[in-house]
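Here's the structure we're looking at; comments come further down.
Other chains of the complex are left out, but the ones given are in their true place.
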Amino acid sequence: MRAFRKRYHPPGTAPGTLAVVASEVPPQIRLIDYTPTHYEEKVLGAPAECAPFLGAESTTWIDVQGNAPPDVLRELGRLLNLHSLALEDILNKGQQAKLEEYDEHVFVVMHLPTLDESDALRVEQVSFFLARGLLVSFYGQAQEPFEPIRQRLRKRIGRLRKHGSDYLLYALLDVVVDHAFPLLESYGERIEALEDEVLEQPRQDILTKVYQLRRELLLLRRMCWPQRDVLNDLFRGDCDCIEPETTLFLRDCYDHTVQILDLVEAYREMVAGLLEVYLSSLSNRLNESMRLLTIIATLFIPLTFIAGVYGMNFGNNTESWWAMPELRWAYGYPAIWALMIGIAAVMLYLFKRNKWL
Amino acid sequence: MRAFRKRYHPPGTAPGTLAVVASEVPPQIRLIDYTPTHYEEKVLGAPAECAPFLGAESTTWIDVQGNAPPDVLRELGRLLNLHSLALEDILNKGQQAKLEEYDEHVFVVMHLPTLDESDALRVEQVSFFLARGLLVSFYGQAQEPFEPIRQRLRKRIGRLRKHGSDYLLYALLDVVVDHAFPLLESYGERIEALEDEVLEQPRQDILTKVYQLRRELLLLRRMCWPQRDVLNDLFRGDCDCIEPETTLFLRDCYDHTVQILDLVEAYREMVAGLLEVYLSSLSNRLNESMRLLTIIATLFIPLTFIAGVYGMNFGNNTESWWAMPELRWAYGYPAIWALMIGIAAVMLYLFKRNKWL
């Protein structure tokens, strides 16, 4: 449920107010500065330390991990010219993914989906500011999703060092978006397991599992739709700070969001189908119980009645001929058995004819 | 249900007719006039008292609380050049949120959602006229949603005093829109509580709660969709009286409506899912009762029949060999017990094999 919550200020608060948000990990600012030939990486003690790197020809990546305290954010904002509404959004988690263009930079909010230790979906907000030669990224968790990118930068793998901050943004977005694929694979396996269970031996705890799964898929879908729009806007847009060569790569990343959404929708339909099959199999079982009960009851209730009749004590009145003459007839008992067996046979024949057996 | 009603004139009434609407609070007109350096606040006895403030350089905010009587409205309309159709809409509550551009002003209808004392959703219509240097606001209830704004004006907090009537409109719209967040939080908690109840111990009053919740979410959704459109039109529009700097803030406010709608839709899906789980668990319980009944009945009905047979009084006829010879057999009674226990054992084995037990 936590994933469906949004942090908010009380109505009437002035816009751009920065809240103090507890951070799971100690906040840390890491700066990476690179050109095709040069690479420098350091951890900043204070935001002001990044000043010498700004405005240079090199590409600068400022990576803020954990929820930075308001004064640090404010100072970063002042140094890098970030808009106060955007800074507010970095801390107010629970946003939808969005792309906002300001005069000098682009602000992107995305979501990184992961599974936590109890296999529940956890969605982490990741924010980016992109300007010429500068990328600032913010994320709150201890895990380091961007480590492979830093490796590629350090070891000069692929194109990363040769391009500017826009290609770096693409590389980071690609990491964020592609995190959904292993997730979807695990959902696919859970659905497959549920299918086997439903079609073979439906148990009641399926309901809880299905409900859980639907909720996570709903969350994933909510997360992915705006993400798709953000990437569409990025690659089709006429953003100054994005080079034409990069748009081809952004289109590829957009394609991934389309495929993710397509899978999420397919899984949603399959889970809905599963639930229907489960409910139908409940109906089937009810029918089966009912049929068995009806057959047994319909067979034995009339017979029990007959037995009950001849268990009456009218025969004690030995003076009246009317007092249960059947009891006095020598062949009464076998005749009654014959009657009862006859009734049962007729019943069974009728059941057979109506395909109840 | 009241929230789904609309006030209307009988068909055929002339357009612009103003009705007398009972007011929960005594109507009151409050005027605030400010520049960055100057601030004045007074309660007006009659609409005409606002005349000296009009046309000046300062920004004037006329705040009408409670349902003003028709003649007061008409005089205000005449003084400030408001269109008669718009004046009619102020009193005819139950409108959808809308934005109407007239020659000299913009007319905005919004809704302020609150929870009343019995925790039911209450939607209050709030209307605004925006012109250069002038904002007129109307709302009908005793609560003072705009008090924080007045505080910020009085104490010069944030940007409010430095901007014109368009920024004031933004600040008020932001208050109106953000009132949905605490509401959504309370709905989120109610859904969470219902979830626990449904998955652990479903009771019948869940139905009533779910129905209530769905209805409120339906109402909220109906309220929010047009609100989103209004804000979209405001920030994308080319309204004369809105400065370019303000549009960034209106976009932020629009973003909030998008997030609210997104949460409302997610909640609606979750409530629908809850209902399905509840119904499935009813089916499950029915199956369980049925299975127990069937097992008991199928076990004991045949046995009772056998007992009934040997309760028949044919044995009284001591002269006939055919009269229940079993009764006369020395080991008849234990043999019957053996038969009955045998039948029960076979039944239990069959139940076991078919996974009924």
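For reference, chains read A and B in written order, and residue numbers begin at 1 within each chain.
Note that contacts are C-beta pairs under 8 Å (C-beta built on N, C-alpha and C of every residue); 3 or more make two chains touch, one makes a residue touch a chain.
All values derive from a computational prediction rather than experimental measurement.
Participant: Starting from the 2 chains in place, I would like the total count of identical chains in the complete complex.
Facilitator: 5
Just so we're on the same page, only the chains that are shown with their structure count from here on.
Participant: Per the centroid of Cα atoms for each chain, what is the distance between chain A and chain B, given in Å?
Facilitator: It comes to 25 Å between the two C-alpha centres.
Participant: Where on chain B is chain A touching in the complex?
Facilitator: 145, 147-149, 152, 157-160, 174-175, 178-179, 181-182, 184-185, 188, 191-192, 195, 199, 248-249, 251-252, 255, 258-259, 262-263, 266-267, 269-270, 273, 276-277, 280-281, 283-284, 286-287, 290-291, 293-294, 297-298, 301-302, 304-305, 308-309, 311-314, 316-317, 319-320, 322-324, 355
Participant: Taking the touch rule as given, give the residues of chain A at its contact with chain B in the complex, in rising order.
Facilitator: Of all residues in chain A, those touching chain B are 1, 4-6, 8-16, 83, 85, 94-96, 98, 100, 102, 201, 204, 207-208, 211, 214-215, 218-219, 222, 275, 278-279, 282-283, 285-286, 289-290, 292-293, 296-297, 300-301, 303-304, 307-308, 310-313, 315, 324, 327-334, 336.
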